[in-house]
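One structure is given below, encoded as structure tokens.
And now, chain A:
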Amino acid sequence: MGFNIYDFSGMTHNMHLWFLERMSPTATTIVEWTIIGVSYMLFVALFGLFLVYAERKVCAAFQQRLGPMRVGYWGLLQTIADFIKLLMKELIMPKSADKFLYNLAPFIVMIATFLAMAVLPFAKGLQTLDFDIGIFYVTAVSSVGVIGILIAGWSSNNKYSLIGAMRSGAQILSYELSVSLSLVTIIILAGSMQLSVVVESQRDAWFIFKGHIPALIAFVIFLIAGTAETNRGPFDLAEAESELTAGFHTEYSGIKFAFFFLAEYINMFIVAAMATTVFLGGWMPLHFGSFESFNVVMDFIPPLVWFFMKVLGVIFLIMWFKWTFPRLRVDQILTLEWKYLLPINLINILLMSLVVLTKFHL
Partner candidate 1 sequence: MNALFQYISTVFKGVGTLLTGMKITGKYVFTPWNNVTQQYPENRDTLKMFDRFRGEVIMTHNENNEHLCTGCGICEINCPNGSIEIISKMELTEEGKKKRAIDQHIYHLGMCTLCNLCIKACPTGAIVMGQNFEHAVWDRSKLTKVLNQPGSKIAQGVKE
Partner candidate 2 sequence: MINEELQAYLAGKFSNAEVKPGKQYLEILVQAADLHETAVQLKGVPELSFDYLICLTGVDYPESMQIVYHLESVKHRHMVVLKVNTADRVDPKVDTVSDVWQTAKYHEREVYDLLGVKFNHHTDLRRLFLDDDYGFPLRKDFKDEVRIVER
């Protein structure tokens, strides 16, 4: 099996052949599914833990603090300790909760997260599903999570939870529109919804540079709407700690709470990954037209590193939003969407179409 950090397609192909040589095609498929499933689960668990740690450290840095320092070197094991604590915690259920839905909700949220992860291209050839309609698929499944949140809020029989869930429903349904429209802007430019094609067509320049101002505007809108869709500050109305104590997950404890918590962070990763893939060239290295020597140096950095560097950059930006801005009110959140983001988005699409029609882009 040839291992190439610049192109994983050869490796995965060889692996497939290796399995086929030794077992029936059905068994091969099952084994491959298992490997993929386990690696996704591992990735979600580990990257989720890392993101929680990163959030706490970044937040501490914003607030001139040090953050967790006690468990492990510089608090590196803090989130693992937290996770163990959450695992061992008693699962409390309100007496009059709707038991089936109450238990179902965390899984729906988690499943939605996994579904969206399936199409993300981590590097060349390192992509589970490469649909023709990849972008469309992501926007479709990422809003499944809201069903989980609504169920959680309704079934826990708590007024705070219900208010939080309703807020979250209104918010995510609205912002879904902006996310899709800002992606449409780029689809016009790319001419395809297949994520691998979108990434490939940014080989010479990322779309954010290629598409001039319309792409930049679309990027900003995508960031705002994406933050809103992950229920993070300043759009964390569904949790709104100072108003609704904890919003939709008020009544959840232990591992069920951890599911919501983890899903929030992985959703943030998905938004950042989508922003990276669509606007920032995915795993493509940074290239500047004619600086050949610079481009060669950039090419030397593996795509996986590029991808995660960009993703973490975007995540840092999203964290920066959260730790700077006050929370919006529920009517203002809808005002922002319907009166500002949506019209700007529509005009932006028009602009982008003009750019593409006149072949003004690079």
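Quick notes on this structure:
What we mean here is this: a contact is a pair of C-beta atoms (placed from the backbone, for glycine too) under 8 Å apart; a residue touches a chain by one contact, two chains touch by 3 or more; residues count from 1.
How were these candidates chosen? In short, all candidates are chains of the complex that A comes from, given by their letters.
Small disclaimer: the values here were computed from a predicted structure and weren't measured.
Put simply, of 1 or 2, the chain that touches chain A in this complex is 1. Residues of chain A that touch candidate 1 in their complex: 58, 60-66, 69, 320-321, 323-325, 340, 344.
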